[in-house]
Structure formats: C-alpha cells, structure tokens
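Apart from one protein chain that is not included, each protein chain of the complex appears where it belongs.
Note that the chains take the letters A and B in the order they are written out, and that residue 1 is the start of every chain.
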Amino acid sequence: MQTPGEFELSRRGVLAGGAASVATAALVPIGAAAEAREAAAALPTAKVAFDVNGTAHELELDTRTSLLDALREHLKLTGTKKGCDHGQCGACTVIVDGRRINSCLTLAVMHDGDRITTIEGLGTPDKMHAMQDAFVEHDGYQCGYCTPGQICSAVAVLGEIKAGVPSHVTADLTAAPKVTAAEIRERMSGNICRCGAYSNIIDAITDVAGVKA
Amino acid sequence: MKFETPATTNPIDQLKVIGKPTRRIDGPLKTTGTAPYAYERHDVAANQAYGYVVGSAIAKGRIASMNLDAAKAAPGVLAIVTAANAGKLAKGDFNTAKLLGGPEIDHYHQAIALVVAESFEQARAAASLVRVEYTRGKGAYDLAAAMGTAIKPQASFGTEPDSGIGNFAAAFAEAPVQLDARYTTPDHSHAMMEPHASIAAWEGDKLTVWTSNQMIAWSVGDMAKTLGIPKENIRFDSPYIGGGFGGKLFNRADALLAVLGAKAAGRPVKVALTRPLMINNTTHRPATIQRVRLGATADGKLTAVGHESWSGDLPGGGPETAVGQTRLLYAGENRMTAMRLAVLDLPEGNAMRAPGEAPGLMALEIAVDEMAEKLAMDPVAFRVLNDTQVDPEKPSRPFSQRRLNECMETGAERFGWSKRNPKPGLTRDGRWLVGMGVAAAFRNNLNGPSAARVRLDKSGIVTVETDMTDIGTGTYTIIAQTAAEMMGVPLDKVVVKLGDSAFPVSAGSGGQWGANSSTAGVYAACVKLREAVAQKLGINAADAVFADSKVKAGRRSAPLGDAAADGELVAEDMMEYGDLAEKYQQSTFGAHFCEVGVDAMTGEIRVRRMLAVCAAGRILNPKSARSQVIGAMTMGAGAALMEELAVDKRFGFFVNHDLAGYEVPVHADIPHQEVIFLDETDPTTSPMKAKGVGELGICGVAAAVANAIYNATGVRVRDYPITLDKLLDKLPDIA
Partner (left out) sequence: MKSFTYERADTPAAATAAFARAPGARFIAGGTNLLDLMKLEIETPAHLIDVSRLALDKIEATKEGGLRIGAMVRNTDLASDARVRRDYGLLSRALVAGASGQLRNKATTAGNLLQRTRCPYFYDTNQPCNKRKPGSGCAAIGGFNRLHAVVGASEACIATHPSDMAVAMRAFDAAVETVDAAGKVRAIPLADFYRAPGTTPHLETVLAPGELITAVTLPKPVGGTHVYHKVRDRASYAFALISVGVIVQRDGTGRVALGGIGYKPWRVEAAEAELPRGAKAVASGLLAGAKTTHENAYKLPLVERTLAGVLAQAKG
C-alpha cells in the first residue's frame, strides 16, 4: 500500500482558510427569485386531517409545519419534545399508525388520515400506562425532557421485537429476535438521554416486558 | 437559622421519609408529558409570537453592515432586534461575552439578531434573510499554540491559581520513582436535551420570563443589570428544566432576546436556541493541557505531587480549575499546583458538571495508574497507601469525613478486582481484549445560603415554596421528603413549588450544592413552622412531636391542620453557614471501577461493566441519588470515549455543533451500572448531614475507563477522547 500524502490545500481551500480580514457575506445568500417569492406569494398552506390520541383534528397549516410543531404549537400537545429538530435525539418520538417516528423530520401535511399516538395518548398522571409507571418506579428519567420520547419508543420497541423486526445485535437474522437487554439497548439508541438514565430505562422496559435485565 | 456547630440529633434523623428510595413526586408528570417546560407555556401569556436567533457567521471581528430590509418585508415578521436598535445593554456579571453581539463579534454564533414573527416557520425563514457583511478579525483558537502566551489568572472564588508547600522541585528530583506526563482533555458540550428556551412578556414596566434556568436569583439580577431596571420588576419562572449540567447557570441569548423581542413586538415572545446554534452560542467546558508530576519512594509513598493546567477563554474569562482536587486527594509533603490561562476567541468557556475536577481527574487518575504500574503496585493499594485524613497543605485541618479507602476496598471486592490481570493486554474474550480500570472520585462539598417558605393549611397540606430548581436532580422529591419528615406528614400531603423568583431565594442548582443546601433551607423554614404550629395549638414547641399528621405533646394530640383552622400558617427562613467548612475540609469521595472490551482488530471500545462506590454524607433519596451517579457515570464514559468539540483552528469555531456531530453516549454504549452508597452522615455540613453526589459521580469516571483500556490493550492514551484511531497502530498485528 502506498503511503498517502496530505492533501494540499486547494486554491479554493486557501481562499476559504485564509479569509482573515476580508469582508465576506457570510449568511448564505438565497436566490433573488426565492426572495421575491417569499415576499410576494401568499403563504402556502394546506389542509390536513388526522387523529391524535383518538381525537380527530382538522388543521390548515403552513406547509412547512413539522408534525412536531403541529402537535406542540397548534394542538398544544407539548408532551412531545423538541430536542434537536433534526432527527438526532429522539425526543420527538411519536407513534404513527403503529410505528415510532421522529415527528420533527416529517411534515404535518404528509399525515392526512394518519392515526397518531403521543405520550399524552398512552396515559395520564392518574392513569399511567404500564411503561410510564415502570419509568417512575425504576427512576428511568431525570430532567424528564427526553422521557416522553423514550417511553413512546419503548412501547414501540417491544412491539417491533414481537413483530420480528431484526436489529443490529440480533444474532440470527433468520430467527425471531428475543427480548433481551442487549436488544432493547440497541433499539432504544435513537433516544438520547443526556442525564444518562439509560441503565434505569432498560430496567423499566425489561420489567414491563417481563424479562430480567 | 445559622448552622455554626455540628448537627446533633434532629427530626430528620427519624428517617421515616428521608433516606427512603421514594418514587419522584414529579414522576407522573414527567412520564406523561404534562410537566411544562419553558417553551411550552401556552397558558401563561396570550398571543405569543415566535423569535428566531441569528448567530454570527464569524468568530471574531466586526459587523460591517447589516441589511434587514428583506427580513422585515418577509411574511409575518413583527420586529427585528439587533444591537443597533436594542438600546443600551449592560453585560451580565455572570456572562463573559455579551449575549447580543454587534458590531463587535466575540465568538462564532454569538447572537446578532432576533427575528420575531407570527409563527415559528415565518421567523425561521425571515432570519435567513438578514444580510450581514463582516470584517474578520484575527483571533486565537488553538490552545496548544497559545500555551506560551498563557498568564497566571486572577484568583477566583477565593482560589489562588498557584499553590505550593514543601519543596516540590527538590522532592521530585530526588524521588526514586518519578512520573512526568502530559495529558489533554478537549472542549466538551453540556448538550442537555432541552434547548435553552424562554418566553418573555411585559406588562408596563413589569417583566416576566418563563425560562429554563438553574440559578433563578443570579439570573434575575443579571437581567436587571443588563436592562438597567430594578430587579423587583422582574419575575423568572422555571419549574421544569430539561437538563442543565452548568449550561443553564446563567442567562443566555434566548432569555435576553425574548425579553427584547417582546418589548419590540409589543407582545409576548418565545425563543428557543436551535440545536445547531447551541454549542457555539452558549458555554462549554474548556479544553485543558495538563502536566502531572508525581514522585514516590520505592515502597510507594508519594513525596512529591505536582499538577499544572493550561486552558483558554475569551478575554475576561477564567481558567478551567483542573488542579483543585490535586491539592487534597493524596498525601505527600511536597506539592505544587498551577493554572495558566490563555486568551482564546472560541465561544465562552464556563462551568460544566464538576468544573475543574472532571477534567482534572481525567489526567490525575491516569497518572496515578501509571505511577502504580511503575511501582509494581496494585492501583487500589497504591491509592489506599497514599490516603490522607487531613488537608495535606494544612495538616491541622481534618476532613469532616473521608472514607475513600473504604470506597476503594468495597468496590474492589464487589467488582471482582482480584481477577484483574495486572499485566496489560493479556485477557481475551473472543475478539475482545478485556481490561479493568479504577479511579478515585473526589469533589468538594459546597453549601450555600438557601431560603424557603412553608405553608400549612387547615387540611394539613404543607406547601413548600423556594426558587430552588430541579434540573433532573430529584429536588422536588427530596424537598418534599424533608418537609414531610419535619412536619410529620406523609409525602402526599406535601406540595412543592420551585423555580419562581417570587419565592425565597435558594442556593440554586450547581456545584452539587443543591441537595444539601436547599433541603437545609426547607429544614430551617420547617423549624419555624413547627414553632408557629406549637404556639397556635398552645403547646411547648420543644415538647411537640410531629408525626402521623398530628402534633402530640404528652397526652395532647391534635391534627396538624388544626393549627391552620383559622387561617393558613406561613413560615419562612433561610439557612446560613458559619465557619465549619473552614474548620473541616468537607468533600465527597468515591471509587469508580470499569471493565472494557477493545476489539483487537478494529480498536472499537465498549464498556462492559461499571461500578461506583460513593461516600457522600447522608443520601436523602437513594433512588434519585443513584440516578445522579449513573447519569454522571454515563457522561464520564462519553468524555472517555467520544466527546470532543472539534475546533476549526482557522475559522475559530466548534465544527461538530449538533447532536449528530457531537456524539454523546446512547443506550447501546452503557451497560447495567451498579452504585453503592456507604452509609454515612456528615454532621458538619448541615442539619441534613448530607452532601451532593451529582458531580462526584462524573469525577474519575473517564480515567477509570482509560485505565481499563490500558489494562485491556497495553496502549496508554493520554489524549481524550480515547478513540480507536489512537489505539490502532499499537494493537496486535493482524494475521
């Protein structure tokens, strides 16, 4: 194998790297056409109807509205959290037609006719879902901000294992995956908890699943 | 109430409620999505508009011009705030850089404008239409390059940058066994899950800010100073905080810009920092370069202990105090520590979970492992041998409690430490090289004055009000436990209200002082309430027994609520402290044990087991305290293995400024974690006899992981994070 050399800075690289003391228009300019469009056009909106936690909703929304913002800002269902708005944390996890998704990375208007379950639909403080109760019992949270996403994910994860969806740690692809702590850890990895409640969250989920962590 | 002499027996010692692993009282709200966080307060003010922050595109220089025309003309835009139109703003005492930059720019993504619009989508779109021309200035962004320019910083919080006793240089030179090594720790991001967020509303000259903030009184004061208005006109409310770790100790741009935006728009405005903006806009734990020198006798007694640390910050900022623990952790007659500070034009450095100790122990506790190996001693035995029960710089001053050795030995026993092969690189489990590591955990105990108000109503409900915050620490629950214990009521008869600046000023959440300080404040208020109850019921307070929702004295017994039969009883007090913390060195201790596997082929590192043993005074709630420790262990594992803000040394910013780029541990990275608390009370800290654990838990973790990696592979990495690229060329050859 040859010993590769360092890339030399390209002419453009030098320009980029040596830009000290030159004036630069730093915010990305957008096309003049786009600007005109922004100013002139009436705000594009679209109608969407979906069911959230058993209640039918009809909304007319700015097309840019994410499902997450539709829930939080329009329906005032603030249990679903915005942690990153870019699919990097899982705090916005909701269950749509039985599948967990990041509600921040989907447009509300794309969910016409869908059935959406949020944390509020799983249980209430007086009547908690078994998973919610297990999170309290095992202290599977600290600041609580990632918690609704963790719980929605946890509920869905047990369903995914039951449905036979494989994961990165499933040993035999041709066999049904088992409910183990390792399987749950891998499958829950799209839900970041910076407080670091992971160990307790796994205890809570395995408790609900009826297996030993 | 003033706490001046060590505590004797008091109602807390009944331990009917305190000390029990109670479920959190806020748990049902947090798990059902009904706990309201700052950005979610739709109910508190009508007609909220949305603000979106524009961050500087350069790290240092000036705004040459700013054109707002296109943004102003965009649909839905209500107002645009910039430094040019915001009026005179003072810088808060707790901020190093201004929260609203311009025309001078102090760091990348420093806020330079807020666009307020009817909707979030409109505000976001219009924000990108703000046209800015910059003149770039020359900045310093490379700590290693700036080391030579670092200076001795001013003393801060009473801590001198340099310390020394004996003759370190001579003792080190003469020591038969020496270690002299350099370690580096990178910049870290708090990366709490809830972005900084605030809603602000003005009513005349009265301002209310619903926000996410760890230190309410500090931040109200800083907001008043920034705006030049009396702090009496400002109310902050922060009942739920989606993580802080030091990143929400102070006002950030969301709070100030929501306030300015609300003024400009003439209606309430809500602002959240976007995730890609947070890392460069707010604060971070600064990188360090550390040199540790240890000298020991051939039989392993430390004779010379030296620790120096270099870090950088913006002008006016402070050092990362990475040498503090080294002054107290081990014996040794000849000692020196020093901190040096360089000016860097990166974003503002500031406190992050266990500031100082976390990065300091990342270095020191590898050094101790290296020294033990040089001495051919077991690293647990080496630490035990060099224990000290007194302040090594001032031997007349004892530790109030110090059971580090017991932590070490208990942990070694529980973890199966005797199975560790002291020769590195020899233990295999299939493709994995397996190793164990240990490190000491150390963090000083701090107490702060803390006040609370306690109310009793005729149904016997006790309501606690304090501006204390719960940042995930379990404060709601331990305060409720304290009030329940003091007033003799079950937990469900206590209501806890936090985070409102209208409530008495607490110690706030930081420096792991919150648990002991805030509950001590509640204790003080409850003592007063007990007196008021006794007086109302006509019994002698000294004889009164508060139990089972009743007050008993001799044969007399009355329901507690009877004392409030003709009106609510209210008591307020503050706990203040005498000089016990000077007489005694109050610290918390622990031992972290870790087992890792390292893929012999790829160098991938996975943590297999973790154990912490902590001695930290009375544990008020073992369930939530355990969570504090496992959470800190998780953050420590992140620091060991993956967390690093990548500095672009040309443009002066943290490149990986989101949660995809700045990797923090996920579920799959963290095994089941064990925590043991030694049964301990420390009567010198407060009537609660407690200390904190939230920062102790991270101290030493990364070094324990690093030492385990060394034990697994025989490769000593002194530059964090320990990623596979640093191991690869020293791993066993491939077949």
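Observations on the model:
Throughout what follows, a contact is a pair of C-beta atoms (placed from the backbone, for glycine too) under 8 Å apart; a residue touches a chain by one contact, two chains touch by 3 or more.
What you are looking at is a predicted structure, and each value in this text was computed from that prediction instead of being measured.
Within the whole complex, touches from the chain that is not shown fall on A, B.
Screening B:72, B:91 or B:124 for touch with the missing chain picks out B:124.
Touching the chain that is not shown, out of B:449, B:559 or B:661: B:661 (per the contact rule at the top). Looking at subunit B, the residues touching the absent chain are 57-58, 75, 121, 124-125, 128, 276, 431, 599-604, 606, 641-642, 646-648, 650-651, 655-658, 660-661, 663, 665-669, 721, 723-725, 728-729, 731, 734-735.
For subunit A, the residues touching the chain absent from view are 1-2, 4-10, 12-13, 15-17, 26-28, 30-31, 34, 37-38, 41, 43-44, 46, 62-64, 66, 85-87, 90, 93, 99-102, 105-107, 109-110, 112, 153, 156-157, 160, 163-168, 170, 173-174, 186-187, 189-192.
In this text, only the chains that are shown with their structure count from here on.
One inter-chain figure worth recording: subunit A and subunit B are separated by 26 Å, centre to centre, where each centre is the mean of the chain's CA atoms. Residue ranges of subunit A in contact with subunit B, taken from their complex: 17-30, 35, 38-39, 43, 62, 64-65, 69, 72-73, 76-86, 88-89, 91, 118-120, 122-126, 128, 132-133, 135-137, 139, 141-148, 151, 169, 181, 184-186, 188-203, 213. Looking at the complex, you find that subunit B touches subunit A at residues 23-24, 26-37, 39-40, 42, 54, 57-58, 61, 64, 70, 73-76, 119-122, 125, 128-138, 190-195, 240-245, 272, 274-276, 471-474, 623-624, 626-628, 630-635, 650-651, 658-660, 664-668, 670-673.
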